[in-house]
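Could you have a look at this structure, given as structure tokens, before my questions?
For this depiction, one protein chain was excluded, whereas all remaining protein chains were kept in their positions.
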Amino acid sequence: MDLLVGQLFTGLSTGSILLLAALGLSLTFGQMGVVNMAHGEFIMAGCYTAYVVQQVVGDAGASLLIALPAGFLVGGAMGLVLEALLIRRLYHRPLDTLLVTFGVGLILQQAARDVFGAPAVNVSVPEALRGGVDLLGVTVPRTRLFIMALAVLSVAAVALVLRFTPAGRRIRAVVGNRDLAETAGISSRAVDAGTFFIGSGLAGVAGVALTLIGSTSPTTGQSYLVDAFLVVVAGGLGRIKGAVVAAVALGALQAVFETYSTASLAKVGVFVVIVVFLQLRPQGLFTLRTRSLA
Amino acid sequence: MSAVLTCKNIEVSFDGFKAVDGVDLELARGEVHFLIGPNGAGKTTLVDAVTGLAPYAGSVVKDGEELRGKKVHHIARKGIGRTFQTAAVFEHLTVAQNLDIAAGAGRSALSLLRRRRRLPAVVVDTMDRIGLRDAADTPAGTLAHGQKQWLEIGMLLVGDADVLLLDEPIAGMGHDERDTTGRLLHDIAADRAVAVVEHDMDFMRAFADRVTVLHAGAVLASGSVDEVAADPRVQEVYLGTAKEAADAARA
Amino acid sequence: MPHRFPLPARLARALAASAALTGLLATAACGARAGEETVAAESCLDTSGDTVKVGALNSLSGTMAISETTVRDAIRLAVDELNAAGGVQGKQIEIVAEDGASEPTVFAEKAEKLIREDCVAAVFGGWTSASRKAMLPVFEDNDSLLYYPVQYEGLEASENIFYTGATTNQQIIPALDYLAETGAESLYLVGSDYVFPRTANAIINAYAEAHGIEVLGEDYVTLGSTEFSTIVNQVKSAGADAVFNTLNGDSNVAFFREYANVGLTAADMPVMSVSIAEEEVGGIGVENIEGQLAAWNYYQTLDSPANSAFVEAFKAAYGADRVTSDPMEAAYTSVHLWAATVEKAGSFAVADVQAAADGVSFDGPEGTVVIDGDNHHVTKTARIGEISADGLLYTVWESPAPIEPDPFLEGYDWAADLSVTE
Partner (left out) sequence: MSTRLPGSERTPMTRFLDTRLGTWTGFAAAALVLFGLAPLVLSGFRLGLLAQFLCYAIVAVGIGLAWGRGGMLTLGQGVFFGMGAYLMAMHLKMADARFEGGPGAVPDFMELAGIRELPAYWAPFASPVFTVAAILVLPTAFAVLLGLAVFKRRVKGAYFAILSQALAGAFAILLIGQQSLGGFNGLSRFRYFFGFTLADPANQRMLYFIAAAVLLAVVAVSLQLRRSRYGELLVAVRDAEERVRFLGYDAANVKVVAYAAAALFAAVAGAVFVPIVGIISPASIGIVPSIMFLLGVAIGGRASLVGPVVGALVVAWAQTALSEQFPSAWTYAQGLLFILVIALLPGGLASAAALTKRFRTKPTPVEAAA
């Protein structure tokens, strides 16, 4: 029983971390087909935002509350700049965007190294989030509960924005059919910029949250990126629902593999499962219907 | 004239929405057969289904062979060719290369690995036929819009397709080009079945041998141009078109 | 279109041509076959001038740059000291610096460059075992010298390498002795998935079996992994007396945070780490790791005149906020050991240095170290340190005397049949 609950919790927890990292990607990848390899560095920027805020504010609790929106703004602003300077020019070359943003990621990583130093820096966990809570016989760290709550909150916020705000409706229209949306008078450029802002902002939020459990160093973002991409691929293009299911499934899968074999083999196992899965559903879990071929 | 291609009770649905709902269609050799209907009527989806792009229920039979469930390239090899709304030619290859590829679906692996020594006669003839002989070594991407459409039709001709499904072949063409295209269609329909998805009513009236009107995924009317034009339901649908198009754009 | 031969003929002709060409060149250029004597490349070391070059080969970019840049600083400090004191054999020492870029292949390439193009007398550097393994054949084939300053998994001895960091019997085994002395009867092993942790854990398993200690679990994570939920839960439910931690780098941060967050403390389940030094404590956050143990041979807080001088000189050179750590000290010591050996040999030549090495000693920050001429390792004092609230480590136990190096653990019966698990 303990083991099962522990497993379940670990799966959910790993899944929520993956989800936080992948949510923004899913938006930008889904809408524009843009593979943003610098997304990991936006997460890292969020981590360092948390660090800087904490240096200024001092109190760990207050600084976390400030850092979350600050991280969103920092990530979002970086996304806007990236979109305006580079991605906008490359919309018709999504594969090239992948390499260009990889270059951006390299530069951001090195910049972090030069500004903050190569060693990891410490972001203190607020007193209220230290220690664990006993749930059904297993100790659940509060930081992980916090991250799960944040993931749920982020997904809910994104879903609400997409569903109920005019901006969200425009985004969905562009995802559904870019050309048609344009003929209906929606400026897809403005929508793209907006999406990129939100998607990158979510990376920043993820970064702030991840300081609670992981290290803050120039390479932090990189370690989440590949897994996040796999979530998006498995989840299907542009589908938040798909990303959620895929993240939790991958998290659980990883946890199970890890318990019954080694953590290294778990990574390989997850990859194999995804390739097999794509045999069954080449376009991911949930796909949008697209009418035109070309 | 006998039907080359027979579609029976075709149904295509996406996420519960029936884009094509029980369509019967026969294409016969020697006819230029127009498929018309308002946006969202299911014309392109029907073509997608026949060519293996969209899964469907029902039956498509060509020369006595059921095509449902076959892969796209197998269906193509059965002699069914199609074009797309935006001309799909290989922009970075020359006209001659485009046609050579289209002519060569049956080539052996070894011959593929060789360099092309001379153009097959059918490619040269077809270039004459579609008026692109002088543009043989021009990259297809630099052709004028209409020329691309012709090239695409030419690619089906060299490939020995005897059922041609053309999706808006005159979109963006000038008046003279339309006439040329129309004559070309009749010319190639002599020994083939040609279906044309089109919005342009003048063009349809000038060149259609037979017309099928689709609306909301079903066949509304079918027959000669005059028969169809006289059908009150067709008139009603076409008066409503402007409103529907606006709705679709807002969705 | 010009006439062409059919493909098979042309292909055959091209293949024949390239095969013939290769064959021709192979026979024309072929050198010694296996078993024949080969002449090792002649050293181009030139000692006729006022200066002698040495190489410093550390990663200044890539993932290992964090650690290796600090080693570079220590090497530079030692060379500056030598030069200020009149040089070695009266000659000033000049550093040729190269970046290993955290890539074994780059280490091999740069080592070869230092030896063959720059004609250095010796090279100081390397950190990961992979980098050392990559450089080893280069130094052997070119008959040159490498001074390697980092604790490692042992099981190696080359004529062309001097190992100035601890081997396993100077770090792992004393750490186990300490845990056993303080009453640990069961252990849980957590490590990164590479050679050092796997070898260390093989030793720990053999030791445990011989000393009646139970190993309750053994887990590996990918290098750089930051997901420790499963492992920490397993550690917790296993309830071992202590954890032996061979994690490397950023994984430590995530591990200790998770560890603290599930409510585990140094008091109820201490963690003995072998890769956490002064440099790493800051990133983990002192509040997450206070009271935990580490096993090294040197801490910045060692109380000796030699260490005070070293720490002072280092801070003066690189900034008051810098800390000194074990690998840095070992690198610093290695430069002085080389100089002392050259002085004893009266020559920079590799063969002379090798011949003179046995018994050469240096009174370094960690105490007196002596080169063992047989295995080219050095004697070292083992020290267990506790991480304190100020982020530094303080010695809580040390071996009564410097421990002789025993890289193949020949002096330990229980280690006779070590086997690294998959």
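Chains: A, B and C, in written order; residue numbering restarts at 1 for each.
Here is the rule we go by: a residue touches a chain if its C-beta (ideal position, glycine included) is under 8 Å from a C-beta of that chain, and two chains touch if they have at least 3 such contacts.
Predicted model, so just to flag it, every value in this text is computed and none were measured.
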Report summary line: Whole complex considered, the hidden chain contacts A, B, C
Report task. Check each of C:S43, C:T70 or C:T222 against the chain that is not shown and name the one that touches it. Result -> C:T222
**Report entry** Contact partner of the left-out chain, one of A:L65, A:V81 or A:I107
**Finding:** A:I107
Report summary line: Cross-chain touch to the chain not pictured, restricted to B:D63, B:E91, B:D128 or B:E236, is B:E91
Requested in this report: Over the whole complex, note the residues of subunit B touching the chain we left out.
Outcome: 51, 53, 71-74, 76-77, 81-82, 84, 88-93, 97-98, 100-102, 104-107, 111-116, 139, 141-142, 155, 159
Query - Footprint left on subunit A by the chain that the document does not show - result: 29, 33, 35, 86, 89-90, 92-96, 98-100, 102-107, 109-110, 113-114, 226, 229-230, 232-233, 262, 264-265, 267-268, 271-272, 274-275, 278-279, 282, 293-294
Query - Footprint left on subunit C by the chain that the document does not show - result: 2, 4, 7, 10-11, 14-15, 18, 21-22, 25-26, 29-36, 38-41, 60-61, 65, 97-99, 101-105, 108-110, 112-113, 116-117, 128-130, 133-134, 136-138, 141, 155-156, 193-195, 198-199, 202, 220, 222-223, 417-422
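Operating definition for what follows: only the chains that are shown with their structure count from here on.
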Query raised in the report: Taking each chain's centre as the average of its Cα atoms, which chain lies closest to the overall Cα centroid?
Result: A
Query raised in the report: So what's the Cα centroid distance for subunit A and subunit B, whole Å?
Result: 43
Report summary line: Taking each chain's mean CA coordinate, subunit A and subunit C are separated, in whole Å, by 36
Report summary line: The distance between the C-alpha centres of subunit B and subunit C, rounded to whole Å, is 70
Report task. Mind listing the subunit A positions that touch subunit C in their complex? Result -> 2, 6, 9-10, 13-14, 17, 113, 118-125, 130-132, 138-139, 141-144, 212-217, 219-220, 223, 254-255, 258-259, 262-264, 267
Report summary line: In the complex, subunit C touches subunit A at residues 63, 65-66, 69, 193, 219-222, 224-227, 229-231, 233-234, 236-237, 250, 252-254, 257-258, 260-263, 279-280, 282-287
